[in-house]
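Coming up: chain A.
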Amino acid sequence: METTVLILLPVAGAVVLWFAPWLTPRAAGGFALLVALAELAFWIGTALNFDFGSPGPQAGADRVWFADLDVAYRVGLHDYSLWLVGLTAVATAAAVGYGFWVGRERAGVYLSLLLFLEGATVGVFAAQDLVLFYVFWEAMLIPLYVLIGVWGGPGRLGATVKFVVYTMAGSLLMLVAIIAAGLQAGTFDMTSAAGRGSSTWIFLGFAAAFAVKAPLFPFHGWLPDAYRESPPEVAAVLSGVISKTAAYGFLAIAIPFYPGPAEDWRVPALVLASIGLVYGSLLAFRAPDVRGVVAYSSLAQMNLILIGLFAANTSGYTGALLQMVNHGLISAALFLLAGAIERRASTGQLVLLGGMARGRPVLATVLITTGVIALAVPGSSAFAAEFLVLNGAFAVGWGWAVVGAIAIVLAAMYMLRLVSAVLHENVGSAVPAEALDLRPAEVGVIAPLVVALLALSFWPAAITDRLSGALF
Partner candidate 1 sequence: MEALAWTALFSPAAAVVAIALAGERIDRFAAGVLAAASTGVSFLCSLVVFVVLLGREHDDRSELSTLWTWLSAGDLEIGVEILIDPLSVFMMLVVSGVGFLILSYAVGYMHGDAEERRYHAYKALFVFSMLLLVQSGNLLLLLAGWGMVGLSSYLLINFWHARREAVAAGKKAFVMNAIGDATFALALFLVIQRVGALDFETVFADAPEALGEGSTVAVLVALGLLGGALAKSAQVPLHTWLPDAMEGPTPVSALIHAATMVTAGVYLIARTSPLFELAVDVQELAGILGAVTLLVAGLVALVQTDIKRVIAYSTMSQIGYMFVGVGLGAYGAGLFHLMTHAFFKALLFMAAGVVIHALADEQDIRRMGGLARELPWTFRAFLVGSLALAAIPPFAGFFSKDAILSSAANAGTLGWILWAAGIGGAFLTALYTFRLLFVVFFGEISPFAREHLHRERFEGPLAMMWPVAVLAVLSVVGGLLQIPGVWHAVDTWLEPVVESAEEATGITATFSILASLAAALGGIALAWVLYRRPGERPAAIRRRYPWAARTLEHKLYFDEAYDAAFYAPSSRLALWLGRWIEEPLVLRSLGGLATGVRDVSDRVAATQTGGVRAYVLALAMGLAVLAVVFLLVA
Partner candidate 2 sequence: MLGPGVAAYLVLSVVLFATGALGVLLRRSPLIILLALEIMLNAGNLALIAFARRLGDGDGQIFALTVMVVAAAEAVLGLGLIVAVSRQRADLDVDRLTTLRG
């Protein structure tokens, strides 16, 4: 029941906004923010009542959809999906708040799409039926398509086409896999043991969709453009939350349902993810603009998460899940900060930036804090997660952990380069002297993300202790 509310609340908000174009941007923004915050509050309530010890999905619902094929509206939350839903609620609230503050054109429609996206994403995390999962999965694509294609930057059309074609190609293969899996098992119920199988092709069908969306190296062709051309808050949601649906897919479907093929494909997957980790880190180190650095670091981090998942042991899973939450918060904060920087300097080119720390203590503090957590300085929650991921990888083979350790050093290099290029040394030619520090509204949107990260750094076990181990 609660899960249904979590899915429908933002969708209902989106519908109201969609059919109320007469609302002033202010009223629409206020309403959307209210809905996003209500969703967050409801999630907190759900989390407080959640029984973390029990393995099955909770707070769910089950309504027959078409009985012949045993397709049903089955939803429910596992302990691991609960955290991802929380991440979705937090990141979307920040994105809605930011979009509201920036004042997009046709604010009502814009925010309505963001809310719809939130509902669909929660649906992906909550679905316990493969057909339903697919429906939500595709439903995420619609608002994203419009958000990037209409409100994006100058190269938005190319970016949108690329994004849609890539993800559609992946998800159509998944659709085939779902149909095959469902007909084979006689049910699309994800909680039933009948769904488990050993077909390599079905596994690869799922893997294709998830590998594109995560993205696993080398399926990231859509990523740089999409992250550069989106409005910052959409990029924040896209890299912070949407990419996690793919990791979730591996975690909750591809690997546990097809243990045999997953085992067979583990080494190739680990190889690709390791390459992606180093490759993304290196490209981030040389990217010319703020968003480029964040985009490629996001690629690297997602591949790190996949290393943890394919390590397929407790440490790897736990670390990967913790890192999914961490990275969601980090990359949402970084993209919003990139937006804030671009608003001030009207460019994200690093050579034109610099010296923004002077007289802008809040911007400097927030960016440095986020940056050092992003580079996983020991003691941060990102470090805790990376430690577990690499520990899990080490158990599979020491080579994977060594690659990960190299990437830790590379992460320090690219993040510090970003921080310094924006904040330090001489004032960049594109930075006007009168550019303001972060405004209270921006702080109000970004600070909660950073505070959440700091809190997690003090107590990463808040999450890792609350995983029942149902999967592991």
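Going forward, a residue touches a chain if its C-beta (ideal position, glycine included) is under 8 Å from a C-beta of that chain, and two chains touch if they have at least 3 such contacts; residues count from 1.
How were these picked? Simply put, all candidates are chains of the complex that A comes from, given by their letters.
Keep in mind it's a predicted model, so treat the numbers as computed, not measured.
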Pick the one that touches chain A in this complex: which of 1 or 2 is it?
-> 1
In the complex, go through chain A and note every residue touching candidate 1.
-> 158, 161-162, 165-166, 169, 218-222, 224-225, 279, 282-283, 285-286, 314-315, 318-319, 355, 357-358, 361, 365, 368, 372, 377-379, 383-384, 387-388, 390-392, 394-395, 398, 401-402, 405-406, 408-410, 412-413, 416-417, 420, 423-426, 459-461, 464-465, 469, 472
